[in-house]
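One protein chain omitted, others in place.
Labels run A, B and C following the written order; every chain starts at residue 1.
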C-alpha cells in the first residue's frame, strides 16, 4: 500500500475518558491519521501521559479545554466526539458551523444523492455519544430528559452500525455510533428480523458487561472493592439503550416492537456478552438462523458467526474489533438462544467509530483495526 | 439454649472438594457437632491443612479413603456426602446397610407418620450430590447416562429445599440437597407457580455463577488465565440442573412445564445470580409477585425479598446462607423480571445441607449459619 | 461460659467506612456486645443497609452525624473510633470529657497500678485511626502535618498490638490500634529484635495489600478498571506507617533503627502480605528465627508460625483474625526472608480492635473472632 502524502487531521473531543483513550490507542497506529487536537475540560493543560501513562511517548498534543480551541486554523478533517451525552449536540453544531461549512439545508438533505458533494471538503464528525442515535427527538427527550438542541442535524445523522449502514456512512457528514449494547444486539437480531426468521414478540436480551463501560467517572459503585468478586444487574427495564435497540429492530422488522433488556455488571475490565432469547418464526430452526447469519456476515471482516457447538467468550475478542455470534437450539420447542460477544471499548465504541471513519474517507475498512485479540 | 451433653458425630465424605471444605468451615463452629470422619480418596492419609491451609489448627481428623473406613465402630449420627455424582448411590446404600439399619421397607415408607420412629437411632444422610434429587429414575438415567443403583432409597429421599420441604426434612433419613442453580430458581418460582401468579410458559432463567461451582478439579477451562477478565455461557440448553428445576416447578404448578435455563461462568470465586424472566398471570403485576413472595418468606431466617428498587448483588451475601430476591416490572406489558442471589457454596450447597441437618436433629435451624456476609 | 446479663454498650464512630462495616460484621455475633450507636456524617439519617446491603436485617440503629449525638444519655461502655486520621483526637477528647469522666490527671497516669480503678465505670475507647499511635507528638506532626490536639491523652494511650501489650491493654482506657502494615511487620520482627536474633540494619519490608485498605473513598486510582489486572507500588519511602513501625522496632531492639518500607496495591479485596528481608545476627540461622517465633507464639490463638516449607498465602486467612508467619533461609549467607500474612480488615484493624476490647472487658480474647477463614 502506498502512503497518502497528506494525513487525515483528526480531533478527539473528550480524550480523558476510556473511549477517548481507546481512540488514541487505535489511531496512533493508523497509517493515514494524525491526531492534532485532544480536549478534556477537567484535565486541560495536562499531557496525555499524565492522564494515561499507557499512552506515553506517542508524540501527542497536550489536552485542551474544548472552549479554548481555535477551530478555524486547525484544518481538521474529522472530529471524534466522545463527550458525555447531552453536551455533544451543541458542540457538534458549533463545529459544523465554525469550521465554515454550516448546516446542510433542508433541500440538500432531501436530495441525498447530492449530499456527498455538498459537504466536500468539510469536516466530518463521528459522534460516540447518544445524542444523535435516536431518530425521533421526542424519544430522545423522553429518555434523556432534555430537548434536543440540534434536530436538523439529527435528521442528517447516519446511525453508525457499519454492517447495516455501510453505504450511508460512506457519504455521511455526521455518523452517530451505536451504544455498545445496541451494537451486539442489532448485529445479531436485525438480519433475523428483516428476514422474518424470528418473531417480533418475546425477545429478551440479557446483557453482561465489563466495568470500563461505566467510564472513568468517580462513583462508589465502580470502586474495585465494590465490583470485584460479585455481580448484579442495573437499569432493569429502564436502560437508555433500550429505545435505540427497539428503533433499529422495529425498522428491520417493519413493525414496532419492544424488547426486554437487562444489563449486568461483571468484574472484568472489558467485554460484553449478550444472551438473547428469541421465538422462532414458523418452520424455522436454530440451524436456519445460524445459516442465515453466516450468509449475511460471510464477507465481513469483523463479524463472525461461529460454528455449531463453539461458544463465544468475551476473552477471545479482547482488545479487537471482532464480534462473534453463536446460535443454539433451546430445549423448549420454538425457541433459540443467541450468544454475542464484543469488546465494548472497540467494536462497541472506538473501534466501530474508526471503522466508520475509514469508510467516510474511502480507506480500507480494517485499517488500524487488524490487531489480533489479547489473550490471556 | 442448653448445650446437649453429647455432640452429633458427623462424617464428611468427599472432604477435599470445595463443598467439603465449606462443610468443615461451617461445622467447626457448630456448637453441637463433632466431625469424626473425613474422606478423600486422592488425598487419603493427608491432614486437612495440607489440602486446605485455611482449615489449619482446628483439631480435625486426617483424610481417609472411603474404602478404608470401618463404619461399625464409628457411631455416626450423620453423614454428609459430597461425592461426585453417580458414586454417591452405592456408598449411601452401603452406609445405611452397614450401620445396621438397612432399608426402610415399602410399608414403612407408605406410613410416613411412623417413619421418624422407624429410623430412630439410625444414621442420617445429607447428600449433596445429584444422585437422589430426581424422583423419576428414568429421568436420572436420561440426564446422567447411568442406571440408578438405589431406586428404593430414591423413593425415600426427601428433596432438601428447606423452605419448601421443612416438615418432610425433619423426619427424613436421607435428604437430597438441591443443586445450587435449582435452589435459587425454586425459591423464587415455586411460590409464584403454586399460587398461579405467573404463567407456566416462557420461563427463562439466565444464571451466572462464580468459579467455585466448578469444583477443584483440574480442567483447563478453570485456570485463572482462562477465566479471569472474561465470561461465557456453558451447557446451553443441556445443563443437568434443568430437569431438577422442572421437576419441582411442575409439582408446584400442577402441570408439566419446561424452562429455558442458561448458566454463565463469571470471574469471581463465589456467588450465583439468576435473572428470571416470567409472563404474569392475568391481572397480576410485579408488585403482586413481590407482595406474595414477601408474605411467603416473611418468617424465613435466610430468604429475604428485598424492597422495591433494591438490587440484589452476589457480593452482599458472600459467605452467608442468605438468599435475596428482587422483583422488577418489565417495560414490556405482562412480564416481570426476578433477580435472585445466593452463595453457591453456602445456601447453594453446604449451608443448606447444614440447615437441613439442624432440622433433622431438632436443632434451631440457623445454628452455625448466623455469620454475616463478608464484604468487601 | 455464662452469658452476662447486661451487654456491653458499644458505639462505632465512622461506621460507613470499610473498617466500620467490618466492626459491625464481627460485633453483631459477639455474645456480650450490643451496638447502640453508629455515626457517619455523610450518610447521616440512612439505615446501615442502605449503605451496606450485606448488613441488612441485623436490627442496627440508623446512622447519625457525630455532631448530633447526645452522649450523656447513651450509657456507653466502649467507643470504637474508625474516623479519618486527625479528626479522632478532638472527638475522643470530647467523648472522654462529655461522658462525664474527664481526663485522668497526670498523677494517676504516673501511678499505673491505680489506673484500672480510676476509670472504673468509664467509657473505654478503641481508636482505629493513626491519631494516638505515635508516642512522640513531634513525629506525629512531622508525618501528618498537624499539631496533635490531645497530647495528654497520647501519653495515656496504649499501643494496641495485642500480643505485645496484652497486659497494658487490659488496663487501658484508650487503646490506639496499630495500622495494618505495622501489625504484620511488628508481629514478625519485634520478638526477633528483642532477642537480638537479627541485626537492626538492613531491614526491608516489601508489603502488598488488597484494595480495601484504601477505604471506600472516591479516588480514580481505586476504580475497578484502574486496579484490576495490574499492580504498582505507592508511597515509596514516604508511607505514614513507617514511623509507627520504626517506633516499635526501636523500642524492642533498644536502639533507634530505620526500615525500608514499600507498600504495593494488588488487585484483590482483602489481604496483606509482607515479604521481609533481614540480616541474621551472628551465629543465627533461619531455623533459629523460626524456632524463636514458634516459642513466642505457641500459645497465641491468632498468630501462627507455619512449619518449614509451608508458604503463607493471604487467601488462607481471608475474613479471619489470623496472622501466619513463615521463615525461609536465603541463598545469600547471613540473610533470611520472612513472609507474613493477615487480613487487613480483621487482624489488621477491626478484628484486632475487638480482640483488644475483649481484653479491656475481661472477656475471652477470641470472642466473635473464631470464624474460620473464607476460601475460596
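Methods note: a residue touches a chain if its C-beta (ideal position, glycine included) is under 8 Å from a C-beta of that chain, and two chains touch if they have at least 3 such contacts.
Since this is a predicted model, take the numbers as computed values, not measurements.
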Displayed partners of the chain not shown (whole complex): A, B, C
Option from C:29, C:93, C:166 or C:315 whose C-beta touches the chain left out: C:315
Identified contact with the non-displayed chain, of A:188, A:269 or A:284: A:269
Residue touching the undisplayed chain, where the options are A:55, A:74, A:194 or A:281: A:55
On chain B, residues whose C-beta touches the chain left out of the figure: 18, 211-212, 216, 218-220, 222-229, 267-269
In chain A, positions touching the absent partner: 18, 21, 24-25, 28-29, 52-58, 211-212, 228-229, 269-270, 304, 310, 313, 315-320, 370-376
Absent chain, residues of chain C that touch it: 202, 204, 206, 208, 210, 225-226, 228-234, 236-238, 242, 258-260, 262, 264, 266-271, 273, 275, 277, 311-316, 318, 328-332, 335, 337, 339, 341, 376
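Following the convention adopted for this analysis, only the chains that are shown with their structure count from here on.
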Interface sides of chain A and chain C: same vs different residues, half threshold: same
Chain B-chain C separation of Cα centroids, rounded to whole Å: 38
Whole-Å separation of chain centres (CA-atom averages), chain A against chain B: 43
Inter-centroid spacing, chain C versus chain A (mean Cα positions, whole Å): 48
Per-residue multi-chain contacts in chain A, two or more chains: 225-226, 228-229, 267-269
